[in-house]
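The structure under discussion appears below in the form of structure tokens.
Every protein chain except one is present and positioned as in the full complex.
Coming up: chain A.
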Amino acid sequence: MSSTTRRRSYGVKGAPYAFLLPATLLFALFFALPIGYAAYLSFRKVHVSGLGLGSGARKEVWAGLENYSDALTDSELLHGALRVLGYGCIVVPVMLGLALLFALMLDSERVRLAPFTRLAIFLPYAIPGVVAALMWGFLYLPDVSPFYYVLEKLNLPQPNLLDGGPLYLAMANIAVWGGTGFNMIVIYTSLKSIPAEVYEAAKLDGATPLQIALRIKIPMVAPSLVLTFFFSIIATLQVFNEPTTLKPLTNSLPLTWSPLMTVYQDAFRKGDIYQAAAEAVIIAVATLVLSFGFLRAANRRQKQEAAR
């Protein structure tokens, strides 16, 4: 073993490391280091002595697990997580269902104006989240919304979309509107990569377009569905723009509506970055566990099906 390595020149042996260096360096500087710093901060806190008005009255000290125990016993963080869970239960199925439906329709043979329709469905994804939330927020406000004007003229009931249960629908609507296009493109792309022979064989066997869609297309794009589901879970857990933008328009949205909003509030409104760091770490761990848990479960099922 050692004789073979000795025969190689040093330069060749070092080459892989040299190629790895830029990526490793960037990863360490801009990813590992900030995360490490956040983790460090989560174990610290300030300690003030006296009235805290002179210089040197404020010290940073070790907090142990205090920030974590505070975060885990904070009912607002838990409620925020539950609210987001409810919101995700609407967003993810509706968004992916619509994305799959649109992708299958675009992929069917009888579709007209496919490029235009594809673009039209995808376009909302190109609108920045804050702009989308603002626009929908204005549409939800009864006093300025054209929808409410029409409802009033037609003497129809005018639901308050910025309160209680409808608020979840209103918020989910923004996410579905913005996210369907992206997921549709992912699914559509993988539909396009299915070889034509498969469809030919199915048609020769007398399969209807519906049967082709259900029995061939959907199972064959399953990996893309898993992927989009995975992305959607992460995006849902990180929801921040939409509730933050809608917040000033209604009394029904607390500043701690979603877990990320709680982090923002603690870091930038209350000025307690230590508490915020601990919450961020908890959310990151929960996101990792949930999303990778889902990926593992999905992979196991696929393997089982392949074994059959």
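We adopt the following convention: a residue touches a chain if its C-beta (ideal position, glycine included) is under 8 Å from a C-beta of that chain, and two chains touch if they have at least 3 such contacts; residues count from 1.
Note that in this section contacts and distances are computed from a predicted model.
Remark: of the listed names "Extracellular solute-binding protein", "RNA polymerase sigma factor, sigma-70 family", "Uroporphyrinogen decarboxylase (URO-D)" or "CopY family transcriptional regulator", the one matching the undisplayed chain in UniProt is "Extracellular solute-binding protein". Contact with the undisplayed chain is limited, among A:F19, A:F147 or A:F268, to A:F268.
Summary of contacts with the chain left out: across A:V84, A:L161 or A:A175, the touching residue is A:A175.
The residue touching the chain not shown here, chosen from A:R58, A:R215 or A:R301, is A:R58. In the full complex, chain A touches the hidden chain at residues 29-31, 33-35, 45-58, 70, 125, 129, 138, 141-144, 163, 175, 178-179, 182-183, 231-232, 234-235, 238, 248-252, 254-256, 265, 268-272.
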